[in-house]
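One chain of protein is taken out of this complex; the other chains stay put.
By written order: A and B. Residues from 1 in each chain.
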Amino acid sequence: MSGRGRLIQGAFALGLAALAAVPALSEIKSGTEFLSPDMRRQQADETRNPAFFWVEQGRELFSRKPTPDGQACVSCHADPQQSLRGTAAHYPQVDAATAKLLNLEGRIEQCRVERQGQPAFGYESPELLAMTAYLGSLSRGLPVEVKTDGAAKPYYEAGKAFFERRQGQLNLSCQQCHDGLVGQKLRGDTVSHGAGTGYPAYRLEWNDVGSLHRRLRACSLGVRATQFDYGSPEYLALELYLAGRAKGLPVETPGMRR
Amino acid sequence: MSSAISPRSRHSEPGLDRRSVLAGATAGLLVAALPARAATEPSPELAQLIARITEGAVPERGRITLDIPALVENGNSVDTRIVVESPMTDADHVRWIHLIAEKNPFPDMARFHLGPRAGRAEVATTLRLAQSQKITAVAALSGGAFVLADADIVVTLSACIDGG
Partner (left out) sequence: MTFNARITLPPTASVGEIVEIRVLTRHPMDRGGQSDGRGGTVPRKILNRLTATYAGEPIFRFDMHTGVAANPFVSFTTRAVATGDIVFEWREDGGATYTRTARLTVT
């Protein structure tokens, strides 16, 4: 074989080895581990993490009647601190009634439209962000635990395929960076596992709280790939796959990220 | 995994902060890549900005500490603390502390107004920085004098320019 042939073969083998080196689930680290010590402290500090303002807004919305004769969320979900503790850790999940995959945002909107009879807040609206941040915060510290088998299996597989597929003008897959290059630098930032357990999070780049789907759209833009819609089937499936990867990691909502 | 962020450096004039330089070197940062701190004097433009707020008086270096990261991970929110050694009495106190970012779109960033009721001249805030530059803190003392501290910082992700 020619020298060039050997070189190509060697590079191919290396590439395969990199792809095959998927970390064991126990090796997945949360985004917090990739923050500076200063930001880690800020994230945990209610007097410094701006995302807690959104949690407070969500708490207030949860108890507010949508109309004078309407029902507030708290009418059905009394004592949410107890009754909804742990709920967010099990999302995304398949809705038994519709067989559709729902994330926490989707469940909140479903309740609002079908049970409260109100117009949906709208994905990425301040109100939906506040509600999701609030409900997420009720599970803060609890391990992520989502179903990836049974009715969830096709969605999980679709999410996994998305994660492993090269996309965009830069022709990169999520896996290449978020498994293969974890800890390496991307400009001033450090590549994480993409666990996503801190969302909705206050992101410095946005100067705002945003959802996981907003962050995924930023990733898609980063590789110059199609940005899917907020709440799209593609990002929902990916969200389920990421939650599966993050199994056992604590919910960190509301997080702080760069 | 290499440390993402350099340690905080405390810029008490005068002199290069040896501890932060050594810590930076052990964290794998090329010391040569970081601009020398106390060695760089204000540019003529910056000197003019300073003169405008002191009405021509030349501030002294000393008695004021500017605590800001040498390597800023994200320019959208930068923790900054300023401490001025002052008894904060009616006769001798800090009147205000002014912050300048020479390369921000608007260099005047903020002014903290204090007085004897403060007890201590110590303030902190979060700043928005557009690019690597010199940050200057000027404090006005009740007796009419001014003191100054500055820091040359590297901003890896700029506010205003990158995203936010």
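Operating definition for what follows: a residue touches a chain if its C-beta (ideal position, glycine included) is under 8 Å from a C-beta of that chain, and two chains touch if they have at least 3 such contacts.
Predicted model only: the values in this text are computed from it and were never measured.
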- Mind giving the shown chains that are in contact with the missing chain? A, B
- Where chain B meets the chain that is not shown, the residues are 76-79, 99, 101, 104-115, 117-120, 122-129, 159-160, 164
- Identify the residues of chain A touching the omitted chain, counting contacts across the whole complex. 46-48, 50, 52-53, 56-57, 126, 202, 207-208
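Just so it is clear, only the chains that are shown with their structure count from here on.
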- Query: How big is the gap, in whole Å, between where the Cα atoms of chain A centre and where those of chain B centre?
  - Reply: 37
- chain A-facing residues of chain B, complex: 1-2, 4-5, 8, 69, 73-74, 76-77, 79, 156-157, 162-164
- Residue numbers on chain A that touch chain B, as the complex places them: 34-39, 183, 185, 187-190, 204-207, 258
